[in-house]
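Take a look at this one; I'll ask things after.
Note that this is a trimmed complex: some chains were dropped, and none of the rest were shifted.
Labels run A and B following the written order; every chain starts at residue 1.
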Amino acid sequence: MADAKARIAVLGASGYTGSELVRLLLRHPRVELVALTADRKAGQTMAEVFPQFAPFALPKLVTIDEVDFTAVDLVFCALPHATTQLVIKKVFDAAPNVKVVDLSADFRLKDPGAYEQWYGHPHQALELQQEAVFGLVEIYRDDIRKARLVANPGCHSSTAILPIVPLLEAGAIEPESIVVDSKTGMSGAGRSAKEAMLFSEVSEGIHAYAVTGHRHMGELDQEFSKAAGRPVAPMFVPVLAPMNRGIYATIFVRTTGVRAEDLHSILADYYKGEPFVHVLPFGQVPQSRHVRGSNMVFLGVAADRNPSRAILVSTLDNLVKGASGQAVQNMNLVLGFPETLGLDQIALMP
Amino acid sequence: MADAKARIAVLGASGYTGSELVRLLLRHPRVELVALTADRKAGQTMAEVFPQFAPFALPKLVTIDEVDFTAVDLVFCALPHATTQLVIKKVFDAAPNVKVVDLSADFRLKDPGAYEQWYGHPHQALELQQEAVFGLVEIYRDDIRKARLVANPGCHSSTAILPIVPLLEAGAIEPESIVVDSKTGMSGAGRSAKEAMLFSEVSEGIHAYAVTGHRHMGELDQEFSKAAGRPVAPMFVPVLAPMNRGIYATIFVRTTGVRAEDLHSILADYYKGEPFVHVLPFGQVPQSRHVRGSNMVFLGVAADRNPSRAILVSTLDNLVKGASGQAVQNMNLVLGFPETLGLDQIALMP
């Protein structure tokens, strides 16, 4: 039965990354949604929580405790930080052979000290933390294929890591020169009712936030340092833009003597053949709307007037390649499906 | 060779309905894009005109004269009004057996007088005007299957016709009572550079336009009158809302004695089993974002405090069910494909 469908559970289906998973998985030819959870909305239908799903047959929302994980092949975990590590521990206790793709931040940082520094408490599932694979497919594809637990990276993190890591690995840029200004749409903040997220507080304006330290910086430090072979701590400021979807990072670097064109060549080579990373011609920069709704990352490299400096631009849809699309890409690898299956949607523009 | 792909040409691929056709057709399993035209941008690639297509292989933009229509199975025509009728005449002269789905307004009005009244000049292809089938699948499915030339309806028209026609056919509402307030997003206005369409002229505000007569009223008159069996001329005001996609019609009616619940039953029965029309539970109204990017229409019926009045709400994505998705649905019928093929995308929300 080569084509039996994989049985999928989505924990935390009432948030935006959860609903985006459902959107993608409903149209994936090799999976079947068997359980959707939402603790506070258990008993409701997905159509009540997200009316766009009204025309489709979907399981009712249940609590996590109601899910039989032994009857599930893969679990997507789209729960809040910190509670996730305890939930996944219990999932593996109940069903050691299930696969898990976790969209929270709980398993992204390998170093327990770094985790404690950024999240303010000791990790509660250290052995799983060590087992987890960082789920950025273009960097860790082979490890992900073999993983039981994949830690989907943060949206700001993916956007900055993809252009920077190949350049650091190539020794082409000064590690201490990296400045990342990362603009994000609102959907990344989730669906919780907070005054600062109201339309009237967010539209028709823009602002930086978390300037004294955003948690995704821990992921940048980890991946940049690994690529550079020494500790790297970039400057990073997240900025909230009045739009639903998209991360758009402007990245400023100094080179180690090479020209901006060389940085472009390194990235073009690195991502040649990658289905979801598109490097624009040298000197061109993308727009976030060119990837909206798709699983694509668009990268641009431009020269600065000072030949030892360069500007990189990276953009993706935070709910797709920055979260749920990336998660499905990870699932495809973990379950042995073609990597692009169910992820072929083209950007919606306008 | 049951699965040989149909060869498709898109005339006018550099506008928003053109790019939306390309977006949908690129992922349609039974078609192959063999020609894309854009007279003023001939010679350019689609990626230059719409960067979101950069990762995909597509034919270069050419002029209409460069297309060999005898090597094409179906032509989508997304050209401006008035020139379309001459172009399609020439297409059929060159290739009488080709099928055409026209997204312009040129073939929607059956009555030559009505055409001349709304468009200000006599029709130049009267015999084709008579041959054309009004391409609203849920109303004219059988005719469309046999058609050579399908006239895709206007976006405001589709939105209002779908809830109103079944009620008029059932004699359930007073024909002279119909009031339609039809809100639209900006993409319906196309991609031409006009001051009134600038971001700074459109965002953070709302306004009615064409209050003295919008051309889609000709389509409403035609279809409402046919359904009622006597002349109907509704009140209709289009309103421009600061959003990209979506038509959202609030419709006010007086019943012929039945209750609002009865109107709901009539619509629920009429659209039972329709893949692209979803009637919400009585008393609920949809949001335009619940259909954004999808080929769905969502319909709602609510009671007024006066039992002889009722409120209908109808919403669709003007670029999908209101234009290019509807056109692909028409193509599927004309070419004998399953009606929903390539149209299964779920709404993007947020």
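Methods note: a residue touches a chain if its C-beta (ideal position, glycine included) is under 8 Å from a C-beta of that chain, and two chains touch if they have at least 3 such contacts.
Small disclaimer: the values here were computed from a predicted structure and weren't measured.
Peer 1: How many copies of the chain make up the whole complex, given that 2 are shown?
Peer 2: Copy number for the complete assembly, per this file: 4.
We take it that only the chains that are shown with their structure count from here on.
Peer 1: From the C-alpha centre of subunit A to that of subunit B, how far is it in Å?
Peer 2: Chain centres of subunit A and subunit B, defined by C-alpha means, are spaced 36 Å apart.
Peer 1: Help me check something: in the complex, which residues belonging to subunit A touch subunit B?
Peer 2: 16, 19, 23, 26-27, 50-56, 186-187, 203-204, 244-245, 275, 278, 280, 286-287, 289-291, 293-294, 296, 298, 319, 344-350
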